[in-house]
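Just one protein chain is left out here, and the rest sit where they should.
Entry: subunit A
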Amino acid sequence: MESPADKAMVNNPADIIIIVGYFIMVIGVGIWSMFRINRGTVGGYFLAGRTMTWWPVGASLFASNIGSGHFVGLAGTGAASGIAVGGFEWNALFIVLLLGWLFVPVYLTAGVITMPQYLKKRFGGSRISLYLSVISLFLYIFTKISVDMFSGAVFIQQALGWNIYVAVIALLFITALYTVTGGLAALMYTDTFQTFVIIAGAFVLTGFSFVEVGGYESLLQRYSSAVPHNVSSMEPQRYNISEHCYRPRPDAFNLLRDATTGDLPWPGVLFGIAIVGGWYWCTDQVIVQRCLAARSLTHVKAGCIMCGYLKLLPMFLMVFPGMISRVLYPDEVGCVVPEVCKQVCGTEVGCSNIAYPKLVVSVMPNGLRGLMLAVMLAALMSSLASIFNSSSTLFTMDIWTRFRPLATERELIIVGRVWVLCIVAISICWIPVVQAAQSGQLFDYIQSVSSYLAPPIAAVFLLAVFVKRVNEMGAFWGLIGGLAMGLCRLLPEFWFGTGSCIFPSNCPFLVCGIHYLHFGIILFFCTSALVLLVSYCTDPIEDVHLHRLVFSLRHSREERKDLDWEQGEKGRRAQREAEEKRRQDDDAETETEVEEKSGICHLLGRLCGGTSSSQDTEQDEPEAMDKMPDISEHPVWKYAVNVNALVMMTVAVFMWGYYA
């Protein structure tokens, strides 16, 4: 990828001091949290011991969600088509409340760590949970990791001029380092710190940008006339550039656009994004894990409200600066002639993705540029770390235990860490693929892939939690049917390519004609219909298997016969026998072992979180299984939290109404 001719290098003392200081802070917070929480147990490593208060929960939800992909993608799409892309963020305000009020109570009383585990308890059998684990890991790699890494790489390349691989590998290793050692506790505390860094830095940049452009009113006026100077085709016999390709959209300042001709039609924005958001916030391991680590249900709800308020900010901190960038640099950010674009940013499709990096490099003074780089690194590392941690949870608890049911806790924790390193290697290998792909519409790419694959999962989870009648057959065939429908749209669209304004794709109208958000809505309802149809035609699941697994039975205190109990019992019996045998062997060896443990071995063991005595881990395990997570709430706090949620929804509705 080429970098622009006048790139500013971050090579002055002020910038370097700030970046180094930031790294020291992050690693410091990670190490501090290492000593706070016992990471030697599964509960301690994956769920931070269930001791988190509301502010790390809220901050972690926000920081896990906002990645460098948001900075680059939101600003880029904002520059290209206006504020409607902010609807993706503002829709989440409502979905995050659904998470706290409807879904997390059920997940908490069910006593699960991962989402596939919940489905296994709810439906029985193992094919659904295996399918979900595999598709979640797949979606993580292709929509989250690759996008965040690519955005970070674009930014670093524009700001520093480093080779992409060197920069990304260094980032990945630092992230992997504090993920592997600290577990979820380290992540959530560092996320809180990184939320401050992200918001502070983004505010500073927004301030400077508005000063440059001359204020909010000036932005409103100047945006519609931000056209590049080079608009004539260089090869008229091959292509012609029509005016609507380079002129800013007339509805750029509307959130809700025309249902047929708009680039983000309003039914899609209101309902399609809600469905994809329902998958992302309510059923996805990364987000739900943070809520499960909270101290009590009230803390979860308060954390969700805090995350909601924070989600108001990206519109002002990323979308508007993106539009300002187009106003200030129309020839680079708003370039339309393919040859010019290739010179500016290395791709012919368009250069809207460099909107945010260009602002950072041009508008910020020395020292503050280093701060912004720290902000991007914060966003990138917090998201990546969360994804690494959650995917290692998924892999360890769902896929590894399937093949090795006799694994001890210690082995599971080590496997979790090794998987993080594996995923780092896979991500590095994915960089050239992302580079080669059409990088012109980054946010479109994520959202369209999500819209084709996520609605069936959202539908199944929603029905699983609220409709007792849904059973294993219905859920499985609904998922498979939904996947088939999604692939019917996904594969042809990627085969024909998304095209651009000048060279539209020749995908047939029947396949690609429907907007991806509308397709998501259709897919959701079709999958729901299929699930309900198959469920009603087959046997129901009795209530005795469903206590504390569905919303209507979440307070029930009756004994539950787990559908996966037999499977789990066989595993537990085998594990107990293996433990007995191991203890007998250990007793025979203890005398010789004590002398052999050298200083270095001990230090390594401490670093990796393995406690020297296995008795600690044993004591923790039965306790965690007997104690049913309590979802009772103190009535005063419950009332306070409900009122707060209502206030937040009112604010959200006002913002939607204002910009509609």
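Throughout what follows, a residue touches a chain if its C-beta (ideal position, glycine included) is under 8 Å from a C-beta of that chain, and two chains touch if they have at least 3 such contacts; residues count from 1.
Quick note on the criterion: contacts and distances are computed from a predicted model.
**Q** What is the protein name, per UniProt, of the chain that does not appear here: "Vacuolar protein sorting-associated protein 35", "AP-1 complex subunit gamma", "Endosomal transmembrane epsin interactor 2" or "PDZK1-interacting protein 1"?
**A** Spelling it out: the chain absent from the display is recorded in UniProt as "PDZK1-interacting protein 1".
**Q** Which residue among A:V211, A:A259, A:L406 or A:A660 touches the omitted chain?
**A** A:A660
**Q** Can you tell me which of A:H244, A:R404, A:R469 or A:H555 touches the chain that was removed from the display?
**A** Considering the complete complex, A:H555 is the one touching the chain left out.
**Q** Touching the missing chain, which residues of subunit A?
**A** Subunit A touches the missing chain through residues 220, 250, 253, 552, 555, 630, 632-633, 635, 638-639, 646, 649-650, 653-660.
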